[in-house]
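Notes to accompany the following structure.
Every protein chain of the complex appears in place save one, which is left out.
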Amino acid sequence: MTQGAPFNVPFLAVAALIGIAFYIILSQRNLIKLVMGLGIMASGVNLFLVTLGYREGGVAPIYTHAPIERMVLPVPQALTLTSIVIAVATLALMLSMVVHIYRHTGSIDSEESRTMKG
Amino acid sequence: MMSKIVRTISNILSLFIFVYGLYIIIHGHLTPGGGFQGGAVVASGVALLIVAFGSHNIHKSLKEHHLSILESGGALIFIGLAFGGIATVFFYNFLVGSSIFGHIPPSGPNPGDIWTGGVIPFMNLAVGLKVLAGLSAILLVMALATSVMEVEE
Amino acid sequence: MDKLITHSPILIIAIPLLAAFLTPLISRANQKARDVLVITTLAFAEFLVIILARDICANGIHIYTLGASSPTLTIPEQYMVPVRIILEVDAMSIFMCIIWATVSLAAAIYSLSSMKEETGRDRFYTLLLLMVGGTFGMMLTGDLFNLFVFLEISSIAGGALAAFRTRFADALEGGLKYIIISTVGALMVLFAIGIFYAQYNLLNIAALAQVIQYTMLDKIALTLLVTAFAMKTGVVPLHMWFPDTYTVAPASITAMLVISSHACMYLLFRICFSLYGVTLNMATVGWIIIILGVLSMFVGVTMAVPQTDIKRLMSYHAISQIGYMWLGVGVGLAVLGNPEALATYGREAISGGIFHILNHAVYKPLLFLTAGALFYRTGTRDLNRMGGLGHSMKLTSIFFIIGTLSISGVPPLNGFASKFMIYESVYRFNPILAVIAMLVSIITLASFTKAFQSAFMGPELSAYKGVKEVPKSMIIGMGIPAAGIIFFSLFPGLIVDWIVHPAADALINQATYINAVMGG
Partner (left out) sequence: MRKIAMAASLSVFIAFLIAATLVIHPFGYPPSQMDDYIIENAQSETGANNVVTAVVFDYRGFDTLGEATILFTAVTGVVMLFRRKKRE
């Protein structure tokens, strides 16, 4: 914590995102909101991964017309790319399940359906 | 189905979106972007069309099993390219140094040469194909499913 | 042949994936060809696993570096850390692979008849192959992020399969619950991976194990990993999803989900032993695992007794059996820092836990498959509405008896062999734990006797007059695990020497695991 902000502000943002998402997942009964909570959690973790690779004053790790040679780390970007696609895939599948549950029971409240408690 | 103005504009716009997506896919090894990003851009064009024309009209010309075949094809090309290197090791970049996309760029910043990257451009294409087909299939199927519900109620 | 062995780790993962990509294309052309493709792929995977296992028994850990110029070139020349993804297969991972290959083969054969009435079977087999490939990936990989990716493949495919019978609302809820739990778990794992990456700039398990310092952040990461894998394994405070999902999934899928939750347990052991291992005195973690294990043993069995739904009853028993494995391995973990105790009973406790994984992986799928057979013929899972099926479904009832005796640890059968190893070693660690374990075993027997009584015994009910034995492929599917049970019961010593002890040693010897990648 030598230069810049007194605290690791980006990491605090990550903590806030994940904390909010965790609260949503634990407290909400609406299935759509639950899935949204998972989406926020995924964004929080993705933000965490991508901030890990930042290097002060670095540019994107692409050599085509690169202005300077100091680059940020490439691996976290690749990992984030992977995990974004994974999050998209998971959310799509979960949402289509919620749609189906709504068709069957006419409700997206987890307390009303029989097995979703707990 | 939306108004005629929206349909005309999105018809024109979607072409630009498709071309831009293809550009991102093909230049994946030189500029920011790649198969996933480009595929997502193309799929967003499909989403625009679905919103403008309604999922049933799109479904008349674009069935989900066509997309499913396209997706399987993309995945097969990708895993096939990975298997291509198995003479040395799975995922070995066997085209670097050969005559197809085999140039090696000078190290350090350079203007870029499309003829580089070995199997990477092909993998970008395969993944781009897969992602555009996959995301479009998800969008189409979910749009169809939810619109049927609206009719029923 | 040599080439095949060298490349077998990647082929085991890639061939099911390749077949999964092919399945949608082939099943458009011909349904029979698709069935043949699925069974051949799984049989080929089984063959590869076996030749790889033989190679590992002879030559030790098998390394495969993806994309490098040679499979064993783990670290680039003139560099100090691995850069590429490495598959690292030791005796423990191949042990899990043998189980998974066998059970998935049995489940696929079983599905050939049991899913015949359903629509969308080509999607079913595609997802099944994807789940097979994903779970193999979890077991074989030596890279943390790769592990996360395959964990997600396995859980998404598993959740979709659990929701396969979309005409039941329960099935969808079970599948959704499974996916939510898996996603939360996987995101926790990803966060822990981020923490490791932030500190050491490494993703390889062996390379991390060499430099790990057990800082505050590492403790947080360990907590996250243990919570995530405990959630997916289904031990007690986090077990709520377990019966809901297992009850509604098709029987063959339930059998596979059991093993994929064992795979998550394997990952937990891998993290505790191979990643953290010697860097700290694992006694605290060991005790946490023991307490969770005993709790699941007890709560699982007490919840099972009043159940009337046959698959729900079996799911609660699965929780209770998982408790045994956690107890055995937890005792080993608790004494890991103490070489003397480790040699006298710690190794035996770990072996007992691992042997119990093997046994549970044959009798629990068998029981779930018999439950599926009952459902196939009677259309109900309610024990109170069944009865007298022993007259018409003779083979199924024999399989059920074998499974029941085995799960309750009745002496000549294999369940007893592993439970005895656990009792014996745990007794020397802490007698109370051993007594609880025996008590749970007795309640298990009582509960299953009741289930058998109500399903198979008694007079033939008029409702099930026309019930016949299930089709041949379902019999074969049930026969494979039943043959496993009989074989393990006849030669428990042989099995322990061949595969269980090497697997336990592979977990204990962290240095070998590290050196295989890092050299020196």
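Letters A, B and C mark the chains as written, and numbering starts fresh at 1 in each.
Here, contacts are C-beta pairs under 8 Å (C-beta built on N, C-alpha and C of every residue); 3 or more make two chains touch, one makes a residue touch a chain.
Note that the structure is a prediction, hence the values are computed from the model and not measured.
Every shown chain touched by the omitted chain in the complete complex is listed here: A, B, C.
In the complete complex, the residue from C:Ala53, C:Leu130 or C:Ala373 that touches the missing chain is C:Leu130. In the full complex, the hidden chain is touched by chain B at residues 28-32, 34, 36, 64, 68, 71-72, 74-75, 78-79, 82, 90-91, 93, 96, 101-108, 110, 112, 116-120, 123-124, 127, 130-131, 134-135, 137-138, 141-142, 144-145.
The chain not shown here touches chain A at positions 1-5, 7-12, 14-15, 18-19, 22-23, 26-27, 51-56, 60-64, 71, 73-75, 77-79, 81-82, 85-86, 88-90, 92-93, 96-97, 100. Seen across the whole complex, the unshown chain contacts chain C at 14, 17, 20-21, 24, 66-67, 76, 79-85, 119-120, 123-124, 126-127, 130, 133-134, 137, 145-146, 149-150, 152-153, 156-157, 159-160, 163-164, 166-167, 172, 195, 198-203, 215-217, 220, 223-224.
Here is the rule we use: only the chains that are shown with their structure count from here on.
The chain with its CA mean position farthest from that of chain B is C. Once the centre of each chain is set as its mean CA position, chain A and chain B turn out to be 23 Å apart.
Note on chain placement: the centre of chain B and the centre of chain C lie 36 Å apart, centres being C-alpha means. Taken residue by residue, chain B touches two or more other chains at no position, since every residue touches fewer. By the touch criterion given at the top, residues 7, 10, 14, 17-18, 21-22, 24-25, 28, 64-71 of chain C touch chain B in their complex. On the chain B side of its complex with chain C, the touching residues are 65, 68-69, 72, 75-76, 79, 82-83, 85-86, 88-93. Chain C meets chain A in the complex at residues 145, 148-149, 152, 156, 159-160, 163, 166, 169-170, 172-177, 179-180, 183-184, 186-187, 190-191, 194, 197-198, 201, 203, 240, 244, 248.
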